[in-house]
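A protein chain is absent from this complex, but the other protein chains hold their places.
Labels A, B and C are assigned to the chains in the order they are written; within every chain, residues are numbered from 1.
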Amino acid sequence: MKKNEIEDTGLSSKFQTRTQRLIGRDGSFNVKKTGIGRFESFNLYHYLINISWTRFFILALLFYIVINLAFTVFYVIAGPEHLGIEKNLGSLHSFMNSFFFSAQTLTTVGFGRVNPQNAWTNIIATLEAGIGLMVFAVATGLLYGRFSRPATNMMFSRSAIFAKWGDNQRAFQFRVANAFTTEMMDAEIQVIASWLEPGEDGNEIRKFYALKLEYAKIVFFPTVWTVNHVIDENSPLFGKTLDDMIKDEAEFLILFKAYDDTFTQTVHARFSYRHDELVWGAKFKRVILIDEKGKSFVSLDKMSELEKVEI
Amino acid sequence: MKKNEIEDTGLSSKFQTRTQRLIGRDGSFNVKKTGIGRFESFNLYHYLINISWTRFFILALLFYIVINLAFTVFYVIAGPEHLGIEKNLGSLHSFMNSFFFSAQTLTTVGFGRVNPQNAWTNIIATLEAGIGLMVFAVATGLLYGRFSRPATNMMFSRSAIFAKWGDNQRAFQFRVANAFTTEMMDAEIQVIASWLEPGEDGNEIRKFYALKLEYAKIVFFPTVWTVNHVIDENSPLFGKTLDDMIKDEAEFLILFKAYDDTFTQTVHARFSYRHDELVWGAKFKRVILIDEKGKSFVSLDKMSELEKVEI
Amino acid sequence: MKKNEIEDTGLSSKFQTRTQRLIGRDGSFNVKKTGIGRFESFNLYHYLINISWTRFFILALLFYIVINLAFTVFYVIAGPEHLGIEKNLGSLHSFMNSFFFSAQTLTTVGFGRVNPQNAWTNIIATLEAGIGLMVFAVATGLLYGRFSRPATNMMFSRSAIFAKWGDNQRAFQFRVANAFTTEMMDAEIQVIASWLEPGEDGNEIRKFYALKLEYAKIVFFPTVWTVNHVIDENSPLFGKTLDDMIKDEAEFLILFKAYDDTFTQTVHARFSYRHDELVWGAKFKRVILIDEKGKSFVSLDKMSELEKVEI
Partner (left out) sequence: MKKNEIEDTGLSSKFQTRTQRLIGRDGSFNVKKTGIGRFESFNLYHYLINISWTRFFILALLFYIVINLAFTVFYVIAGPEHLGIEKNLGSLHSFMNSFFFSAQTLTTVGFGRVNPQNAWTNIIATLEAGIGLMVFAVATGLLYGRFSRPATNMMFSRSAIFAKWGDNQRAFQFRVANAFTTEMMDAEIQVIASWLEPGEDGNEIRKFYALKLEYAKIVFFPTVWTVNHVIDENSPLFGKTLDDMIKDEAEFLILFKAYDDTFTQTVHARFSYRHDELVWGAKFKRVILIDEKGKSFVSLDKMSELEKVEI
């Protein structure tokens, strides 16, 4: 095995022949799993936490209507006249008013004009009010779970670059910044390079190599971090050209972690650079500038800007 | 002490003579504790978080009925006529309507047809509404605690195998995968081998050995991880045959940890392979296959499939 | 500085001359702080989370009464007749019914017999209902914060002992077990020995030494862990007798950490053994016994039992 090679990173050396990106630009793994039933792989909390807000509210509204309809049926069976609903105004009137009464009970608003007046309607209403509170308890938990979930808004530079390093070396570099106004500390980066190599049986197999970073961990992270891997003779990138990396479908996988002071929790972000997002012979422009008053500031819109450099 | 031996792993070298599995297939420890009172070892929150949903809802319903009955008694003592309940319809009618009024107050639905009209009924209702909100606050917390609890659905291969490694070595291997659709990172595995050995006093005692893994930690974990321990001369498994392991009641204990992106938390899973779940001379079949469009995918139903290999 | 000495452990080498225990039996530090104002050192959430349940419920009840009284005053000023309360029944009647109405509004039970009928009473009721929901939201959070707080119920052996180790060595040992039925993993122990030594200026000063443990970390922790420090020539205990330790007011400070599967969180516990809780020349009796069916079990009530041993 070569230096720094990682044999099985969970992405598997046999995974992905060509044309597929390993990590999507949104940070999700581009992996399809089969062979497990829908129910086995499904977790309701996972689902309700991960769906969009639009979908969440539509599901909540549907659930609200369905549970009210279910109780409406019980009230109609028990007799809407026992809720004080006038019988001679027709069954649609009875049904609708039973539905509204159900909603008033489920939400515990209980106006009282329509109200349960015999044993059965009282029993149903007693259950419905109890269930209503449980339902809204679950909704409270889900809403809290959704919006208190640590969110990140990490910016990665558009390209990863091959820069000049020292007198006659090269470095692999990219930039990362926190687009939120939160304060981050103890930030960590792991980078894994991956490309196809001829396997023993003649087939191409995907290999993974950990890249040693100049700084893999920093204490404070308020500005822009230029992550730097020096391509010395120990580097798996040593001797590789950009053409090699394009030919071998190279992809650089990135895992970012930091402690976020607002969420008081460690947050994670993933990213990857594919062979077509690499730039050979460049350096990043300065992002820390001085304003007219002599105060320095960070210009995040310049974090992807490059200057050409002969390497 | 031999290489890699762990003397006291908390499972204790004196624990378990024969026939008992250390870790059940559900991940729980097969350990009975005595000598502490029921109340000392009982924690209500532990209990309510760990019981099944069915049991949880039955307990919630019972609690709802009991607390309403308790307040019903107070209202009956205070006089249901002060709630506006007609007295001449009998004590069953009074009792039931007091119960329904209690439920309307506890849930804060408060329809108002029946309502407190003197000081005592008002005082009871004031307390009940306050207590009701506290009770449902606790229920909200418990429900949130239950469904937001990090769940895992880890799949382990049916057998652990002894595979060929290199030219003339062997390896101990098993597979693990995440059956949920969540994304996991920074996955870690610890494996402890355990078997009986003759002790100093002639009795068999159980010994524990940490197995050094080729990769004990991986950065990304979207597919299937084939955990691999090479049986070199430093391995406690070196020179052991399958018959030895059956005779000595071997068991391989596994602790899995990973960061789960949906729960934004580290999740844990335990598992064990007993001597009758070991296969000598095998290799795992490929789980990463190519579909008709040339895209690779992971076939989780094949993760336990083996091919016979001479070792 | 001597081997393993820790100069400033946060407990301070100048702290505690004699007679005072550093860590109480309940795990709290026996340290009085002065020089900061009451308000600076006070955090309401800390307070409400740490007080006993009795005190918490008394405070909640008082708060409920006080907030209702405050709104009652507003209703009385606005005129209880606008709530539909009969004026000619006297001011006590008005006050009490305003109070009950306030409670019905704060809890959102809203029976409606008494209800706001002019602008001012409506405005007050609108505010009160909104505030009521916020108050109960805070109560919900506090209750959840209280009962979901990781609790531990660690048992430590009554004494720490000096046992025989190998042929002519000694070991410092104590035992720890989880009295709850929860499952713990990745348990860690840190032990710091502390005693008085003559300082440079002739005064006694307290010194702290980290004790190297045979196993400071174990993977699984379902039974009883006998924590073991071998007193070899590198140990700060080397050459010390029990009399020395009594004379020098020795105390052994213990910090325990483990991952608890029910709280899905790392839990902590502190403990200490003072010189009068040390036993010289002993060994712990077995806690893992075999029942009549040949199954082994852990007898936690035996974890402090000792046998005399010549050392």
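Criterion: contacts are C-beta pairs under 8 Å (C-beta built on N, C-alpha and C of every residue); 3 or more make two chains touch, one makes a residue touch a chain.
All values derive from a computational prediction rather than experimental measurement.
Within the complete assembly, C:Asn122 is the residue of C:Asn122, C:Gln169, C:Asn228 or C:Ser304 that touches the hidden chain.
The missing chain, though absent from the display, is touched by one residue of A:Glu183, A:Glu204 or A:Glu277; that residue is A:Glu183.
Across the entire complex, the residue among C:Ile49, C:Leu89, C:Ile290 or C:Val309 in touch with the chain not shown is C:Ile49. From the set A:Phe100, A:Trp120 or A:Trp280, the residue in touch with the chain omitted from the display is A:Phe100, counting the whole complex.
The missing chain lies against chain A, touching residues 60-61, 64, 68, 96-97, 99-100, 103-104, 107-113, 136, 139-140, 143-144, 147-148, 151, 153, 155, 179-183, 185-187, 214-215, 218-226, 228, 259, 261-262, 264, 286, 288, 290, 294-303.
Taking the complete complex into account, residues 108, 110-112, 140 of chain B touch the chain not shown. Residues of chain C that touch the chain left out of view are 6-12, 14-20, 23, 28-29, 31-36, 40-46, 49-50, 104-105, 108-112, 115-117, 119, 122-123, 125-126, 129-130, 132-134, 137-138, 140-141, 144-145, 149-150, 190, 192, 253, 255, 265, 267-268, 270.
The definition used in the following text is that only the chains that are shown with their structure count from here on.
The most distant chain from chain C, with centres taken as the mean of CA atoms, is A. The rotation that brings the Cα trace of chain A onto that of chain B spans 90°, given to the nearest 5. With centres taken as mean Cα positions, chain C sits 36 Å from chain A.
Remark: chain B and chain C have CA centroids separated by 25 Å (rounded to whole angstrom).
In chain B, 104, 108-112, 140, 144 are the positions where the chain touches two or more neighbouring chains simultaneously.
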